[in-house]
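What you see is the complex with one protein chain gone and the rest in place.
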Amino acid sequence: MPIKTEPFYLNLGPQHPSTHGVFRLRVQLDGEVIVDVEPIIGYLHRGIEKLAETRTYTQVIPLTDRLDYVASMTNNLAYCLAVEKLAGIKVPERAEYLRIIFSELMRLANHFLAIGAFLNDCGALATPLIYMWREREKIVDLCEMTCGQRLLFNYMRVGGMSQDVPVEFMPALKKFVAEMPKFIGEYEQLIKQNEIFLARTKGVGILPREMAIDIGASGPVLRASGVNWDIRKKDPYSIYDRFDFEVPTGDVGDCYDRFWVRMREMRQSVRILEQAIGQIPAKGTVWADVPQFFRPPAGEAYGHIEAPKGNLGFYVVGDGSIAPYRVHIFPPSLMNVTALRDMAIGWKVADLIIIFGSIDVVLGEIDR
Amino acid sequence: MEIVRPEVNTPQEADAVEGAYINSLIADSTSAIPDPDRWIDEAVHRNVFLTTTDTILAWGRQRSIFPMLFATACCGMEVISMSVSRFDLSRFGMDVVRFSPRQADVMIIAGTITWKMALATRMIYDQMAEPKWVVAMGACAISGGTFRESYSVTPGVNRIMPVDVYIPGCPPKPEAVIFGINRLHAKIIKGTMDDPMLSKP
Amino acid sequence: MKFERYGMGIAKGMALTLKHLFRPPLTVQYPNEKLVRSKRIRGNELVWFPDRCTGCGTCTKACLQGNIILVTHHGEENKFIVDKFELDSGRCIFCGLCVESCPYDALAMGLEYECAKYRRGDTILDKEKLKLSDKHQPSAYFRPQFYAQLPEQSLLIYDRKEGGQKLTLFPLSKRKRGPGA
Amino acid sequence: MLDQFGYVGILLLIATGVTVLIPILPMLFKALGLIPGKKTAAKLVQYESGMQTIGKTWVQFNFRYYYFAVLFVLLDMLTIFLYPWAVNIKDLGVGGLVAVGIFLVILAVGYIYAWRKGALQWK
Amino acid sequence: MFSVGLDHYLILSAVLFCIGLVGVITQRNVIKLIMCLEIMLNAVNITLIAFSMYITPAALTGQLFAIFVMVVAAAEVAVGIAIVFSIYRSRESVDMENFNLLKW
Amino acid sequence: MTLLDQFQKTLLASGLPDWAAYLVPALMGVILIVAVSLTLVIIFIWWERRLLGRFQLRLGPNRCGPEGILQPVATGLKLLLKEDIVPAKADKILHFLAPIVVFVPVLMIFAVVPVSDGAILANLNVGIIYVVAISSISTIGIFMAAWGSSNKFALISGMRTVAQMVSYELPVVLSLVGVVLVAGSFSMLSIVQSQSIPFILVMPLGCVIFFLGCLAEMNRSPFDLLEADSEIVAGYHTEYSGMKFAMFFMGEYGVALAYSTVITTLFLGGWSGPLLPPVIWFLIKVVLVFSFTVWMRATLPRLRVDQLMAFAWKGLLPMAVINLIIIAIEVLVVPASMLWVMVILNFAFAAALVLLWSRLFTLGGGRVEV
Partner (left out) sequence: MPDLVFYLLAAIALVASIAVIMVRDIFRAALCLIVLFMSVAGFFLLLHADFLAIVQILIYVGAISILIIVAVMLTRDARQGYPLDNYKYVAGAVGILLLAAIAYGILNTSFVNFGGAPPEQTIQPIGQALFGSGYVLPVEIAAVLLLSAILGAIAVLRDK
């Protein structure tokens, strides 16, 4: 029987190195043990949904970039899918492939950050993050070559892509994809068998299968709990049905599984990229000429994709004008982070940090 | 416009106090705080006696700035890009990232500051030890950026604290930020030479 | 987990870091060396060609936040004469929508990204600052006509040997004192 | 022997002098006006991620390792007995080894008891 | 050789001992009480070693005794604090007034 | 007979009064030690930052002076000119005293480190335990800082120091007994002299245990829980700014340097080595040991506090005791001239022990097992 003490409150965040943005955890501690966690969000509430109502369909795209800014092109894709569904626009073949290529690149980019930051939270003094960021830089280089920005690309448009990729793009992408498995292998060597890392993550922060389904978790968090759910397979959007890939799942649902699912997902992404490079038509238009100020018919549409963090949905209501009547965003991070409290109670502060890190949230998406 | 808060004992009290102070902060920040830039355009007038000391002081201050990463949103990603291997901020002696405001010298505000966050931002700024500088990185920090019209976003951090360097961009490229930091270095040199007290509102 | 492998995993990880110790650093020493940015770079400024601009105002409409301020008056032959063309680079998010929409190719993204300012007011770009000059070069973003004249982007994907990470070098001897030093 | 410790004492004095000087120096500079800054109420609030501390800061901290602390104090006594033995091991020979062996075994009983009873475990 | 002799050490340790004793009698806080006990034991140790130095310098008997006193001190502190912890669990106090379990 | 004593003799012979002959060499030695160790600490800070940079494919500070060597000087200068903040609620006396209590013991350790034959400040009979005893005072200082700054992050960090101290002191002390057994003396000088074969070979397990214990005592990765910045911001020095923070910073590296020198002395044969002058050998070895800790820092994640304790109590402590007994038996059985026999035997024993222990011991990630 431990000595009875009064639990005390500790604010982790909003400005705290491990909160990946401005997230606040009001933790109730007894010694170092967590009695209660209260996630407080809203420190990055920027009113994106409201702003979207004042902008035209095209002008919303830069806003969606700023949701999940780690993998911003996936947001564009989800939004564009929803609007294309609303307006009944068919996307050209080459654009579909480009979309696949970029969303898989974004998945890689996101997982590099997710794993790197997670290891940083485990206390690995930035080295894994730095190695992974090197790869992320390569992806960023590719994107910059295509659309001139390094982070918030504003590249997809309703009806395709804003412009075709430059000629240098394909060779560079090929080289990148060819080298990628080697680097992923290196990261596995760096950390996967590290005893300290295993001791820190195995069995920590278990999210049971049932609970994961109940809270509506998605993405790697859900799959690590052993649920084989991937929208790319279950409801293939775009042209994902043309590719052959596996959906890695974990079995326990602890932090290690979440890490390891992400690791294996990266290999699958590389596989998809390889196939896409092989199949992409060499020529062709990339944009179904949609005017910048276009008016989709009144109605509503829901587009969802398997974003790197999970199921990202956009619900767009149009009233026939140039601006959407309502845009609702269904972010995966928000659903996933609700599991935090159940996972963390009874663990220590250090565990809370890595559990939070293993969920991989982005605050732009949670607070919107 | 300094925020002093009473002691709180329960989370409920803390929330109530926070809400009240956010409202008063919004009410207080209707106009921008003037930029601390008096000496920028003037030629440095070197006082004969103080030159050497000042040079040394400025050298020390300029060469080892401990940044306090205040990464709230997308711009934070570029801050990471800048500090990892490709652009390696540590070349300027800035690799000692301190997360405690007591030890940091420059607050790089990277990202959107909402009103809810502004309170914490201002508090951390207050808690930093002098001499301190603020770099507003990205459109959001400078002016609210694309979210300026939004009800919840601060229209520029220069409403709540004086800003030394503005780095436009959304997000600025890492080089742009390093350029901004170099500008800050130059400012520190000039500022120290001109006015070692660097008194700020 | 059992401590079965007696630290083999740790040893593997340490071997990898040791290997990295002997790899060349990736670092670009920025103020002295500069990476060549993408040809389609969206720098932190815009370039405006006053002779081509008709003052049609499409760009102001396309801007998602109404950042471009355009004031015109009627000139002869039903043309508009632009009195004021101003945008706040401290607010612009460099999305490129205005460039995309300009029907006369009168607006382009700029190459320059070293735009840090000491004053909030300095970030506002007026007509003069937006004009093409040797410092303000247009990029090829939506302006393929400039594509050929811009240098090849340096990519991290290729090794330095293969032409990656190409740098604009400023020899150290020419290093100026001042901001870049 | 004392003269050697005298060196240590002098080192102690000088090291203390130097280190006490280090935090005092800034006070001097402050008086000279080289260090800017004035104390404001917000600056003197303790930092807690930019939020207000809730409740007292000197909280009752549940240090769950008090078993370890107690065990540590008792086992630290080993040093007193082991070191004098270790220097003399050659002279004391097998007898000394046996004596120390018994000593260690007796303490090992306590250690194993503690382990068995779960005192070396996180509860 | 020294003008400071055995008497000085003995008096000093006596003073320390008495301070400890006064503490033991007056303190209500059990932890402080244990601290005062430590003062007393230290005083005893000084006495022992002073005797050893000034009476049998070659034999070191006093030092050996001091070693055993230290062992006793450690055992006493460990058990004492364990008892404090265990009573603290049920009484949530370290005040002597509440430690009247064995009062008749 | 140390160099200082010889110097003292010559001074006495030249007719100086007693006290002067004692004080002059002492003061010279002390000032030399303080100056050299502070300079070395500064250089080591730079070295760590550069090396860490290279491990991470970056350059590290290279702008101040040649290759950035003046970087720590600039940092020190800046910290000197930084405002000093004492939180209103802090315990002001403790807040002031804590950095001093942390820093002084660090300097004190250098008193017993021989740089080359006889070049030692105080050749104590109890050299080895002196190091352990002195460094345990630093813990009190850290705890004072944590308690005095009235900050919850600091408080957590303070309790972690206690946990580390409580668990790692014993293995360190016990593994040192092995050194004493073989060397037959506590004095650092005679320990170095008795290392015909570096003790790292004679007692590999003892060396590893000591090294791990040292890592914990100098709060370096993977035991850097005190300043686990992803968890508790800056740990015990969260509320410290300016020069006081610099003292903690220096103290941290000072401990690292001090322990590197101690490890060099005890296990790597100190100054001995062929060809080069002893001081250079000593420095090379110290730099190697320090670089090794940097290398670990660049790679390893951090342990959780209870795992840290479990590792020490269930892993290192029993192994240290067994190792100690084995060495004691060997010392009695193997004649001193046949140290190489012990090398072979001990490597075998170390391997066997590690194999055996890894079966028994779990560094659990789970909730129940520590």
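A, B, C, D, E and F are the chain letters, set down in written order, and residue numbers restart from 1 in every chain.
Keep this in mind: a residue touches a chain if its C-beta (ideal position, glycine included) is under 8 Å from a C-beta of that chain, and two chains touch if they have at least 3 such contacts.
Model, not experiment: these values are computed from the prediction.
Residue F:Val132 is the one among F:Leu12, F:Ile69 or F:Val132 that touches the chain not shown.
By the touch definition given at the top, chain E reaches the unshown chain through residues 2-4, 6-12, 14-23, 25-29, 31-32, 34-36, 38-39, 42, 45-46, 49-60, 63-64, 66-68, 70-75, 77-79, 81-86, 88, 92, 94-96. Annotation for chain F: contacts to the undisplayed chain at residues 19, 91, 93-94, 124-126, 129-130, 132-134, 136-137, 139-140, 143-144, 147, 159, 162, 165-166, 169, 173, 186. Chain D meets the missing chain through residues 1-2, 5, 9, 58, 60-63, 65-67, 69-77, 79-81, 83-88, 91-92, 95-96, 99-100, 102-103, 106-107, 109-111, 113-114, 117, 119, 123.
The working rule: only the chains that are shown with their structure count from here on.
Under the touch definition stated at the top, chain B and chain F share these contacting partners: A, C, D.
Ranked by C-beta contact pairs, the top pair of chains is D-F. Ranking every chain by how far its Cα centroid lies from the centroid of chain A, the top place goes to E. Rounded to whole angstrom units, the spacing between the C-alpha centres of chain A and chain F is 44. Chain B and chain C have Cα centroids lying 23 Å from one another. Averaging C-alpha coordinates per chain places the centre of chain D 14 Å away from that of chain F.
Among all residues of chain B, those that touch two or more other chains are 11, 57, 84-86, 88, 91, 99-100, 102, 120-121, 124, 127, 129-131, 146, 149, 170, 173-174. The multi-chain contact residues of chain E, meaning those touching 2 or more other chains, are 85. Taken in their complex, chain B has these residues touching chain D: 2-5, 8-11, 13-14, 17-18, 53, 57, 100-102, 119-121, 123-124, 126-127, 129-131, 196-199.
Against chain B, the residues of chain A that register as touching in their complex are 9, 14-17, 21-22, 26, 38, 42-48, 50-51, 54, 62-63, 66, 69-70, 72, 113, 126, 129-130, 133-134, 137, 140, 150-152, 363-364.
Chain A makes touch with chain C in their complex at residues 55-56, 58-59, 62-63, 127, 131, 134, 137-138, 141-142, 144-149, 152, 154, 162-163, 166, 168, 172, 175-176, 179, 186, 189-199, 202-203, 292-293.
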